[in-house]
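The other protein chains are all here in position, but one chain of the complex has been omitted.
Labels run A and B following the written order; every chain starts at residue 1.
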Amino acid sequence: MDPITVGYLSLVAIGIAIYAGLHVAIALAGVSLFGVWAITGKLKLAMNFVALAATDSIADYTFGVVPLFVLMGLAVSESGMGRDTFAVISRGLRRWRGGLGVATVLSNAVFAAITGISIASAAVFSKVAVPEMVRAGTNRSIAVGVVAGSSVLGMLIPPSLLLILFAILTDSSIGDLFIGGVGPGLLLAGAYILYLSGLGVARPQYFEGINPAEEGETTPTWTILPVLGLATLVLSGIYLGFFTPTEAGAVGAAAAVIIGIVLRRIGARAAWRIAVQTGHITAAVCFLIIGASIYSRMLAFSGLPASITEAAIGSGIGPVGFLMLFAGLLVLLGTVLDSSSIMLVTVPLAYPVTQQMGIDIVHFGLITVLAVEVGLLTPPLGLSVFVVHATLKDTGITLGEVFRGAAPFALIMTLTLVALILIPQIATGLLGR
Amino acid sequence: MTQDITRVGARGRLDQVADVVMGTANVVATLWILWLMVLIVADVLGRETLGRPIAGVPEMVKYSIVGIVFLQIAHTHRKGEMIRSDGILGMVRRRWPTAGLTLDLIAQLCGAAFALTLAWAVWPKVVRAYERGEMEGVQGHFTLPVWPFLFLIVLGSILLALSFLLTAATRFKEHRNA
Partner (left out) sequence: EVLDVTAVAGHPPVFLWVKTLSESYIPAVNAALEGTDYSIDWTEAYGGTLAKVGGEMEAMEDGLAQVGIVSSLFEPSLLSLQNVTYVTPFGSPDVDLVLSTVDAMHDDIPAMRKLWEDLDLEYLGGGFGLEDYLLMTTFPVASLSDLEGRKINAPGPAVNWLKETGAVGVSGNLTTYYNDIQSGVAEGVIVFPTAAAAAKLFEVAPYVTRVHFGAQFAGGIVAKKSWFDEQDAVVQEALRAAADTFAADYRTGLEARVAGAFKAMEAGGAQISEMSEEERSNWANTLPNIAMDWAKDLDGKGIPGTVVLTTYINHLKDAGVALPRDWSAE
């Protein structure tokens, strides 16, 4: 069969298979197997193709550090560092209308610097920040919206599992991408804070009933030290050249576990549970990446990316137009698919185009991550919203309420995304390019 | 991305054996992750304080992940944590239970078929790498044989296929009993 037709058909088939509930990795790899078979007409060849892609794509140093970044994130959550951060920061902002929302954003930004997964942030801060905000009189919808909205900072501010994934998909530098994530992460946090402060002035009724006398406040200020210490260790270690950004995962994980044990927040049982959970997340994510690399090779083999590149260049659309279109597509896909699946399916197609158009890889990477993360907040399938809802189910909050609360934050993300597309320096500025 | 929860009803002997094997593989892989952490930290410390890095860390990390992923994947699926988008599936299941079951069975069987295909296709590579003593690394510095890692891919794929099949059987039984 004509290879390019096979390429297009495979996209359709993968779409159907994923919607029908096939495990994403199986859908990607299985369709690829049939794709190569259809292109070459030889089943044996197709099997060899898949076997080679499966074995030689995963044996990579970059993959090797995935479990360590996951472990670090889980250890940090387990040891209650998120709770401490919020408690200390919010105390300082309690008298400010909307201050607790701002505290949530700030805590998330700090927490993001030591965890690589958004879901961790969403789960931690739903439990910690929402009850606190509601008690202080914040409108509940806004409270859950802030938590869901700021959880995406975890994937923007380094370390970030999605940026690692992007680096694997494009064979680019994790270090550069991590540095590139700082700008957009801070910009988004700043935009949230501006919005919340504005809202505090314009619609004070959302933050009524401020209750300054919070008795029973037991979290001492020093408890923020472990978080700051860990963030300082990881960032200064990278900055001063003691270890590479990839090695930082191991150092951070070890430090987080040690801090947890020393503070008696992580016992033997909890430590083991975290380790097992790390294994599950690692296996799930890496297996997905295996599926994706098989699929991206099949695509390349079919010649589809090259043909799309040609079409994109020929259409005279230009880099900004292309990035807008691409980001729009990701946001659309994000309504129903999860972040990593979207990246796995689209990046292999778009990457060659951006190369041809001379788009900076870090710029492209951050646009991709920010755009897919919008999907965490949009219905019908928004992972961060689900996590917030699941964590707070017993309070009787409805899914719709959380989605409504998250909507303004999704909008702010979209605006930040547009700004990022128009001003590459937001991502690349720190790299000096 | 949601998790499908495997509810094991009438547990057969095979289920129990599978749980033990997959559980053991999971324990080995979990210890492996912790060892990896210690290894990298030791390498960093050795390099920065003593000027003596550990030879072969990149090679060990590179191949360790293969072992970790394939040793864990069956257990991950068994615990319902393998990634799938089952939003639509869940909807179908609630409205038309039989159609939902059919879709789910198709998904599990496709998984089993692919995992077995992978094991089948990788096995010759295990034999080949073993027979010719294929090594990774730099001779005179650090080397390690490649075949054990390829073998873990085969082993992990077979366990994964087993997990898919057992889940399919359980779902089917549940549906019939309901």
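Quick note on the criterion: contacts are C-beta pairs under 8 Å (C-beta built on N, C-alpha and C of every residue); 3 or more make two chains touch, one makes a residue touch a chain.
Quick caveat: nothing in here was measured; it's all calculated off a predicted structure.
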Problem - Candidates A:D84, A:E132 or A:D176 - the one touching the absent chain - result: A:D176
Exercise for the section: Sort through A:V65, A:I238, A:V362 or A:A410 and give me the one touching the missing partner chain. Expected result: A:I238
Practice task
Using the touch rule from the top, list residues of subunit A that touch the missing partner.
Solution key: 44-45, 48-49, 51-52, 56-57, 171-173, 175-176, 238-245, 247, 297, 300-301
Exercise for the section: Quickly run down the residues of subunit B that touch the omitted chain. Expected result: 47, 51-53, 57-58, 125, 132-141, 143
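To be clear about the criterion, only the chains that are shown with their structure count from here on.
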Practice task
Would you kindly tell me how far, in whole Å, the mean C-alpha position of subunit B lies from that of subunit A?
Solution key: 23
Completion exercise
Per the touch rule above, subunit B residues touching subunit A in the complex are 1-2, 26, 29-30, 33-34, 36-41, 43-44, 48, 58, 61-66, 68-69, 72-73, 75-77, 79, 81-89, 103-104, 106-107, 110-111, 113-114, 117-118, 120-122, 125, 149-150, 153
Exercise for the section: Name, in rising order, each residue of subunit A that touches subunit B in their complex. Expected result: 17-26, 29-30, 33, 47-48, 50-51, 54-55, 58-61, 63-68, 71, 242-243, 247, 249-251, 253-254, 272, 275-276, 278-288, 290, 336-338, 340-341, 380-381, 383, 386
